[in-house]
Each structure stands twice: as C-alpha cells, then as structure tokens.
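A short write-up of the structure that comes next.
Our next item is chain A:
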Amino acid sequence: MAGGTEAVAHQALEMTDHLPVLQVLIPFIAAPLAVFLGVRSLAWPIACAGAIASLVCSVVLMLATLDGSFISYHLGGWAPPYGIEYRVDAANAFVLLLISATAVVVMPFTKASVDAEIPKKDHTLFYACFMLCITGLLGVVVTGDAFNVFVFLEISSLSAYVLVSQGSHRDRRALTVAYDYLLMGTIGATFFVIGIGFLYMATGTLNMADIADRIAGQGDNRTIQAAFAFILVGMGLKVAIYPLHLWLPGAYNYAPSAVTVLLAATATKAAIYVVLRFTFSVFQPEFTFDTNVLYWIIIPFALLAMFAASLIAVFQTNFKRMLAYSSIAQIGYMLLGIGFFNLSGLTATMVHLFNHSITKAALFMAVGALVLRSGSTFYDRIRGMGKSMPLTSAVVVIGGLSLIGIPGTAGFVSKWMLVQAAFELGWWWMALLIVASSLLAVIYVWRVLEVLYLGDTAEGAQHKEAPMMMAGPMWVAALACIWFGFDTSLTLEASRVAANGLLSGNAGMAPVPTTAAGGGH
Partner candidate 1 sequence: MGLVADILSWACLIGGSFFTITGALGIVRLPDFWARLHASGVAESGGMILIILGLCLQAGWGLVTVKLIIIGIFLFITGPTSTHAIANAALVTGWRPKPGTGIEQKDTPPFYDVKEPTVRN
Partner candidate 2 sequence: MFLVTLIALFVAMALVLCRLYTGPMVYDRILAANFFGTAAVLFIAVLGFFNGRPDFLDIALLYALINFVGTVATLKFFRYRSLGDARPGMD
Partner candidate 3 sequence: MAETIINVVLFSMLVLTALALVRMERLFTIVMLAGVFSLLAAMLFVTLDAVDVAFTEAAVGAGVSTVLYLGTIALTARGCKPSVRPSTVPLLVCIITGAVLIWGTLDMPNFGDAEAPAEVHVAQYYLTESVKEIDVPNVVTSILASYRGFDTLGEVAVIFAAGVGVLLIISRMPGQGRRKDKEDS
C-alpha cells in the first residue's frame, strides 16, 4: 500500500509525471499570488502565465491520452480509493484542453474588457477570482474522486457568483441575478452532495472507479437510483437544463463581458462533462437500471430545451440575452446526444461541447466589443454597426452561421453527427426535429445580422472598430470555428476516443491504470 514502509524505496517522479496536478495547480497558485503581491499591474500577467502553462499541460495530456489510455495520479501518494486520484483519459483531456484553451484565448479580451468595465482598484481581486473560477472548472474535470468534484465545483461556482455580481458597475440587476445564481447553484450543489452521500452509503467509497466497480455488483438498489436522480438534478441546475435554467439568462446578460465569455464557453461544459462522467462511468445505466429510463427522461427535456429556448431566443431584442437562450437550446443538443446512448450520439455530444464552446466564445466576445463601443446590446443600439465595426460584425456572422450549423463551420459537424446518430437508431423523425430547431436558429441569427448590416446607424453614433486586444481573440475563436468545420480530424478523433471510453463503462474506469504515475504502487 501507499506510504508506510515502501516509501523508503520511493522512486523519484519526473516533472512530466506531475502534469495532471500541475494543470490545476498553476492557475490555482496564480490567484493567491496575485493577491499576496498586491501589485495591480502584475495581476494580469500572472493570470496569463497561469493560463498558458495550464494550456501547455493540457495539450501534452491530450496527446498522451489520444490512444485511449489513461493517466492516473495519486495525490499525496495515497493509492485510490484511500486517497484522491486524478485520472485523465481522452474525455477529460478533451474538456481540459477546451477549458484551458478558452482561458488563454479570452485572456487578452479580458484585459481590455475589464479595464473598461471594472474599477481599477478591484482589478487584482477580479483576476484572482477569474483564475479561481478556471481552477475550479479544471479541477472538476480532471478529478477521479466524487467528493473532490463537489469541492472544485464550489470553487468555480463561488467565484462565478462574484464575477457575475461585478456587472453591477454597469447595471444593478447584476446583483440580483448573482444572488439567484448563488441560491440555485447552492441548491444544485447540495443535491449533488446528497447524491454522493447516498452513493457512499451504498458503496463505502468515494473514488469513481471504485464506486463503478461496486455499483456493478449491486443490481437493483433504490439508494443508488435515488443517488442518480439527485446527482442528475443537482448537476442539471448547474448545466441549466431547460426547466432548471432560470439563473442563466440573467447571469449571462448582466455579467461583465469577459465573465460571460468564460461562463458560456466553459462553466456549463464542465458541468455537462460531470453529467457524462457520472452517467456513463460511474452509474453505467445498462448495469444499474433500464436504459429506457434515460431515453424517457433525458430526451424529452432535451427536445424541450431545443424548441422552447430557441423560440424565446427568436423574440429577444437584446443580443446578449438572445445568445443566452440560444446557449440553453444548444445544451439541449448535447443532452440529446447523451439520450441517444450510442457511440455516434456521445461523439456528437463531445464534439458539440467543443464546437459550441468556441462558437459562443467568439459570439460573446463580439458582444463584449459591441458593448464597449455602443454601451448596450439592445438591437436598436447596435443597429448598423456592421459598417462601423466590420471586423467584429464579421465574427458575429461566422459565429451565427456556426450556431445554425451551416456546412463549413464547426456547428455543422456536431449537428451532422447528431443527425447521424438519430439515423443509426432509426429515428428519422428525430433528425427532422433537429433540422427544425436549426431553422429556429436561422431566424434568431438572421434578426441579429439584419440589425447589424441592414439597419441604419443609430443617430449620432461614432463607433470605431474594437481594439486589437479584443478583436484578436475574437478572430482566433472565429477562425477556429471555420477551421474545425473543415478539418474535423482532431475534434472528431478525440471525441470518438472519449465517447468510446465513456461508453465502455467499467473498462474506461478500470481500477488498474495503464500508465501509473503513482510511484511504486
């Protein structure tokens, strides 16, 4: 066993063995370091350095896990299930890459938007919170311990509440939406904790792989089923599954632009990853209970989200709020992929996780630039800005097309996968529904484009193009949308490996790691 007597003959670890923990640790340390130094001009460089280092780690991890193997890291040197384990397989590595890459891309944008929206005095603390939020999301994704998920989820959620409330410098409603977000997020987290308590009661362990092992032997156990329900609802609150989405539009709308970008691109994605992980790796529906239950619970909610949220988005007059509702709708697609419960469906979910993330990052950054120049995101305030801000508006066009799923953009790839998955099941009507909801997307995207390009410029408006610090990251994200629309090898490959790992249930979380970085255990 770990520690104890064998530690005398401890085999020294290389720095590369520490990658899973460094991934989380570097941005983690950036936060207190910035506060401790207390120098305002250093806060952003520190945060930037943390994000970049984290990205490097995640790229290496992704490359290491693309062959379907996984890396296990024993924190504190205690072998799981006694200690906390970090376990990286293709699925987490993919989401890790997504989060850290988004963090790096939005960093310059954050600098520009924070300078404009947050009082100077608060910058150090703001960046500390920003880094804590990213740390929490990375920690949620990388860990293989059920309770550790809760702890890091709360790190990211608490800092997210604070970050959202910082929108109060522009609009006081940021405070009440932050409060609602806090209330619902905490209820969700508490539900999640109840679920983990039930799981612990039934299995006596907290390590996910170990739980999966022990659940498989239990068969029909009401405690485990209740645990699944609570974890699903708790996470559903964080994901903003349609009827539980109430916090999301307000939070996205009133948060500072940089925060909206971060939340939209990463926070819900990490939560969806947790749902995936628990549904497939921990509970393994085919062992625990009838998979039909999944069909009948998840698919209706997914469809509801796709149509209801899209419909609401169509009628919005506020660009940012429209995008928020569209996010809820897109979460519906991801859920649909989970509900299909086959390889293509899960691959579609994973790809859409990535594609939607970059699409929304580009769009929300564009919104941030529009806010910077026009002061508001209402359609009548941004009318005609396609002429004065061509770069930004072009990003909106690309992002919008990707949102609809026009061939040649990233959004097309994931929707195509989803339709394919539907056909594999023989549900051609489902494919029709997917196309139908995409038509709704056409409408709401068209409304924005119409306003931007065809409307007259608002009277007296003297708009300049967005500053480079904003336009640069925006274009990186927009080009990524196009790039991943044509070159699908990386995303599809990674997603397929990830989905395979998830679907193979117990095999994906086998107790014996292939590449152990745990010393001589």
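Basically, contacts are C-beta pairs under 8 Å (C-beta built on N, C-alpha and C of every residue); 3 or more make two chains touch, one makes a residue touch a chain; residues count from 1.
Keep in mind how these were chosen: all candidates are chains of the complex that A comes from, given by their letters.
These figures come from a predicted structure and were not determined experimentally.
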{"item": "Single touching candidate for chain A, where 1, 2 or 3 all sit in one complex", "value": "3"}
{"item": "Interfacial residue positions of chain A with respect to candidate 3 in the complex", "value": "1-4, 28, 31-32, 35, 75-76, 78, 81-84, 119, 121-122, 125-126, 128-129, 132, 135-136, 139, 145, 147-148, 151-152, 154-155, 158-159, 161-162, 165-166, 194, 198, 200-206, 214, 221-223, 225-227, 229-230"}
